[in-house]
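Removed from the display is one protein chain of the complex; every other protein chain stays in position.
A and B are the chain letters, set down in written order, and residue numbers restart from 1 in every chain.
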Amino acid sequence: MSTDTIRRTTGGFAARLTSVRQSRTGVLAGFAAAAVLLLVAAPALLPVFSLGLLGKFLCFAIVAVGIGLAWGRGGMLTLGQGVFFGLGAYIMAMHMKLADAALFGGSGVPDFMALYGTGTVPGWWEPFRSPVVTVLAVVLVPGVVALILGLAIFKRRVKGAYFAILSQALAAAFAVLLIGQQATTGGSNGLSGFRSFFGFDLADPANKRMLYLLTAVVLLAVVAAARQLMHSRFGELLVAVRDQEERVRFLGYDPATVKTVVYVLAAVMAGVAGALFVPLVGIISPADVGVTPSIAFLIGVAIGGRSTVLGPVLGALGVAIAQTSLASSFPSFWVYFQGLLFVLVIGFLPGGLASLPAVLGRLRRKRNDDGGAARASAPATSAAPVPPAVPRAHPIHAAASPLAAVPAAAKEHRP
Amino acid sequence: MELLIGQMFAGLSLGSVLLLAALGLSLTFGQMGVINMAHGEFIMAGAYTAFVVQQALGSAGVSLLLSLPAAFLVGGTMGLILEELLLKRMYHRPLDTLLVTFGVSLILQQMARDIFGAPSVDVRVPAWLQGNVELLGAPIPLTRLFILALALTCLAALALLLKATPLGRRIRAVVVNRDLAESSGISSRRTDQLTFFVGSGLAGIAGVAVTLIGSTSPYLGPNYIVDAFLVVVAGGIGQIKGAAIAAFALGVLQSVFEFSTTASIGKVLILAAIVIFLQVRPQGIFTLKTRSLA
Partner (left out) sequence: MKHQMIAAEQPRLLLPQAEPQAGGQRSGRPQYLEVRNLKVVFDGFTAVDGVNLDVTQGDLRFLIGPNGAGKTTIIDAMTGLVPATGSVNHTGTEILGRKVHQIAKLGVGRTFQTASVFENLSVLQNLDIAAGARRRPLELLRRRRGTDPAVDEALEIIGLEHLASKQAGTLAHGQKQWLEIGMLLVQNSELLLLDEPIAGMSQDERAQTGELLRRIGASRITLVIEHDMDFVREYATSVTVLAGGKVLSEGSVAQVQADPRVQEVYLGTTPAKGH
């Protein structure tokens, strides 16, 4: 490569790189501010109970980041995130049940098993006695399940509505399975009544605070990872796959691989969130992982702006806060409100609040245009030179072609 | 032998309920691309219609026969309102219709709770549908037989509508090529509205049918909606006959799975079976053939 080429490469894009660098400092500052807010201000200002509640909301936000990637950027309407959330949660809950039983019960058998089942621990619970296996499984089990499903679905080009419906059916089947296995999963009661978390007493406020901080750190890490991914070449490729999957094939990529990677990532995020949810909230049950909670994960993402980095996080937090403050005092009103949110946001503001400035701007411009004199209907072109505004001569005879191939002599026969 | 006949019939019966729930969907989802999650609540509305009609009339037999057209109108009208208020502006983003109609289904469920209360209500089965008939020694409940007949009647009526009526021809024209149909003078607005009316009306009829085999509650919809969508997916989008085959196949499979394992594991096996089936035929049993890139 000649120096000339290099100079052209770097020089031609210097301007763009500077703007990237500038926005970068802004982003770093924002990230630092969020970190201070979550890691210093909140623990200092909030009582332990509220902090635990905030921790729960942060778990939903972690799930939302994954949905933002898969749905907003990747176009995969995943309605089964509750399954991955539930896998992470139940794995953690099983470990905590076993640990509690060993610490406090003596027998080593979780309380509910003695109540509903045979009073022995089933074999598939045993691995989760180990804290190491548990932590690994929280990441690997949702990831591997998503990998297998993703390959099976995307490689065969099942997509769009088909994928959405299958992921929804997955959530339904998962909840039914959990409810049906009362003796080993706690049935519709789920698993609850935890007393320790990796040996730490859950009743101790200091440990509760640590748990919150752990969740906040995970959220910050997940957001940073999502941002890096969105701005990488892979992120651009993902948008290309979302918009024109077939076209991407002709460039030599297999879109199924791209989609599976993101689907797995979103599943892992949901699994980790589930694992943090259990010690924070103290219970996991099929009501947290079925069809309705799985879809409910999406509304915050949609409100905040499904294809942005922060929109899903802020939207999920906002919805969770609203739900907590409204649902207990006006349960019926909350359901109407939630339903209306889906209708209004998805129906009328699909880009979420993040797109509000742009939408309002467009409306204002439209109003101005309507008020003003009839302008040329041509869309505003940028300052960049555009090919001459020659009227698009569509030679009809050329399009209806074959005639054009007729040798001159034959043309006389034509009307 | 009796056991086998009994199992087979349990499967067919389950299949006929699935078919009733899915027929309307195969119109609105299959033909129009709208993923209507509120379809389950239209089924619930049909069930409550049967309840209200019976409360008003008293006689179980007359009210059942009257409920069928009434529920068709109730479901259809609800569908028409939904189409007009929301869905008509969303045909270019089908995936989003799923979430919008999910919001509608939340609202409708809560409305049912506020109007009829959260506890379930029961619709009395008319005397002439009580009891069993013997088929090769196996007892077959008359209600199940009635639902099977109802499902087959609706299937035949819908097939006839699509094949032999002007509306059917218009629906098929719009499905194949919306722009072309419009430019050849077919009003796609009218066609969309009618399609949605018929599809949602069928949900109402399904609602009347399910009152015969269970109680009615605001939570009725979610029990049917996922399975109904699976039927349409397995059958192939836009294929009425595919939906019919898929409904009965899934019904029989599910009763076999449930018989040999448990209800919950049966559900998981059904899902696994569908995913495996889609490996072989990603577009369902029947597919529309086009030359387009999509």
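Simple rule for what comes next: contacts are C-beta pairs under 8 Å (C-beta built on N, C-alpha and C of every residue); 3 or more make two chains touch, one makes a residue touch a chain.
If you're wondering where the values come from, they're calculated on a predicted model, not measured in any experiment.
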Of A:D111, A:D204, A:D254 or A:D369, which residue touches the hidden chain?
-> A:D254
Which of A:S50, A:S232 or A:N368 contacts the chain that the document leaves out | A:S232
List the chain A residues touching the unshown chain?
-> 1-2, 4-5, 8-10, 12-13, 16-17, 20, 228-229, 231-234, 236-237, 239-240, 243-244, 247-254, 382, 384-388, 390-395, 398-407, 410, 413-415
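The rule is simple: only the chains that are shown with their structure count from here on.
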Mind checking the centre-to-centre distance between chain A and chain B? Centres are C-alpha means, answer in whole Å.
-> 31
The residues of chain A that touch chain B in their complex are 75, 77, 79, 149, 152-153, 156-158, 160-162, 164-166, 168-170, 172-173, 176-177, 179-181, 246-247, 291-292, 295, 298-299, 302, 332, 335-336, 338-343, 346-347, 350
Which of the residues in chain B come into contact with chain A in the complex?
-> 29, 33, 35, 86, 89-90, 93-96, 98-100, 102-107, 109-110, 113-114, 222, 226, 229-230, 233, 237, 262-265, 267-268, 270-271, 274-275, 278-279, 282, 293-294
